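This report refers to the structure that appears directly beneath it.
Entry: chain A
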Amino acid sequence: MGYDMTGFPFLTILIFLPLATGLCLLPVWNCRPDLWRPVALAGAIAELGVACLCWPAAAAPAKGAPAGFFLFEDYPWIAEFGIRYTLGMDGLSLLLVILTAFVTLIAMLASWRPVIDRVPLHYLLILAMESGIMGVFLSLDLFLFYLFWELMLIPMFFLIGIWGHGRRIYSAIKFFLFTLAGSLLMLLAIITLYLIHGSQTGVYTFSLYGLIGTVVPHSTALWLYGAFLLAFAIKFPLFPLHTWLPDAHTDAPTAGSVILAGLLLKTGAYGLVRFGYPLFPAAAATLSPLLMVMAVTGILYASWIAFAQSDMKRLVAYSSVGHMGFVALGIAAWTPVALSGAILQMVNHGITTSAMFAMIGMLDERTGTREIDAYGNVWGKAPRLSFFFLFFAMASAGLPGLNNFVGEFLILTGSFKVSHLAVALAGIGVILPLVYTVRLIQELLFQEERRPLIIPDLTVTECGMVVVMACLDLYIGLHPGPLLDMLHSPVAILTGGAG
Partner candidate 1 sequence: METIFFTIVAAVTVLSGIMVVTCRNPINSALSLILTFFCIATLYVTLDAPFMAAVQVLVYAGAIMVLIVFVIMLLNIRSEVGRRYTHAGIIGTVVGFLMLVLTFNFLNNSSLTGAKGLITTDVINKIGHTELIARSMFTDFLLPFEITSILLLVAIIGAVILSKKKI
Partner candidate 2 sequence: MDMLQFPANIAAAAGVNFAAIMPEVILSVIAMALLLVNVFINSEQKAYLGYLSLIGIVVTFFSVVSGWGAPQSGFNNSVLQDNFSLFFKGTFLVSAFLTILITDQYLKREECNWGEIYPLILFATVGMMLMASGTDLMTIFLGLEVLSVSLYVLAGFNRANLKSNEAGLKYFLLGAFSTGFLLYGMALIYGSTGTTRVAAIASYISQNGMVLSNPMLVAGMLLMAVGFSFKIAAAPFHMWTPDVYEGAPTPMTAFMSVGPKAAGFAAFLRVFIVALPAMKADWSELLWVLAVLTMTVGNITALKQTNIKRMLAYSSIAHAGYVLVGFTAGNAVGTAGVLFYMLSYAFMNIGAFAIIVLVGRKGEENNNVSDYAGFGFKHPVLGMCMSIFLFSLAGIPPAAGFIGKFYLFSGAIQAGYVWLAIIGVLNSAASVYYYLRVMVFMYMKDPTEEFDWLAVSPSLALCLLLSVAGVLIPGIVPGTLLDLAQKAILM
């Protein structure tokens, strides 16, 4: 593609378009309820459009940007501290940005009908969160990154707390405090790194590419990386820091679950790839066995626990912990193949799990329960819904030909060189999801009816939504080439000589 995109602030637009759309809702807050949903939806669609427009830009690197970045913006912000407004997009960011725009759209559609009270606030929060997540995926300045990292917590807190179910307040606060505690320690690590760099070179900067290569004594680096790892592992979430996730997922409204699973978990993995490893390569290498242990334990433990769940949402939440364990394994291996697999798996998990939560949301909306025991013979009542449920459950379990399989396969292949044992154990983790998924499907769709529930089939809108997601699953499963091509250069740069 030959058109020139330099100079046009795509990245700023990506970050602030959702927020601006959300603010557009304010004037029509009290009047025109018919405008709320269309305005929000239009914003989300426009955002997806802008995100897709960035794809062709990958052809040419941006001027003055670090290697691999094809869109880049850099302005001074708080000169006193050397804080700059630096945004950059490479293949890795691009995939996650598109994923963000897409999942947000799904989240909005998923809350189209269930959310009936305080609608404008609901959409405002979703849009604000989209802005925050975009910011996380695009920031190349550690301070800016931290800012967005915190910003995305606030809307999620309100989403869970206001529209959630069950122990929503407990879950919202737990979610907020868990993630905040981790990220505050990361903030201290960022400041320390900044001061070390400043005292060594005289240049005080928070810029990622300014700080990479700072000579930090290994013992200090371990502490600093440990703080980063803690923050990211909580977000990931890695065993044993995952306890906030099942609560938050179970009690969140559908849109909240979709965004939580589809996007927020990815920010932890992204942070590790973009900031953790490049800033402290030696410390990361030292601690990568720990990460690997956490990953493998998480995979096995989560599958085991998922097996015993009676609430569908909780089951999928635990399966998320397992899937993210695979991502962590791929990152811990830090070979080009494993890392590509891990990033691809992030995208896959984003799509598939969002779809799962959306489908559970639809069931919940129809029947008012998420207990597996309550259902039976859904296939007979709502065949279309059941078909897609089956489809996404299988994709989630890693059926070959669908997207998750590709990611898991790449991760395992890529990690094999690094640790046979971890791969062997994780291999078991590939099979376990199949067991509980099959159980879920069997009980839900095919067992005889246990309670006389009325389950209408999918509406046209819902059909459209799930068909798009299913197509994406299928496409990535059969033809992951373009995505892997996009990842090739950033992964090569990130892993450097390691591969």
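Candidate selection criterion: all candidates are chains of the complex that A comes from, given by their letters.
Following the convention adopted for this analysis, contacts are C-beta pairs under 8 Å (C-beta built on N, C-alpha and C of every residue); 3 or more make two chains touch, one makes a residue touch a chain; residues count from 1.
These figures come from a predicted structure and were not determined experimentally.
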Identity of the candidate that touches chain A (this complex; choices 1 or 2): 2
Touching residues (chain side chain A, partner candidate 2) in the complex: 29, 77-81, 118, 146-147, 150-151, 153-154, 157-158, 161-162, 168-169, 172-173, 176-177, 180-181, 184-185, 187-188, 191-192, 194-195
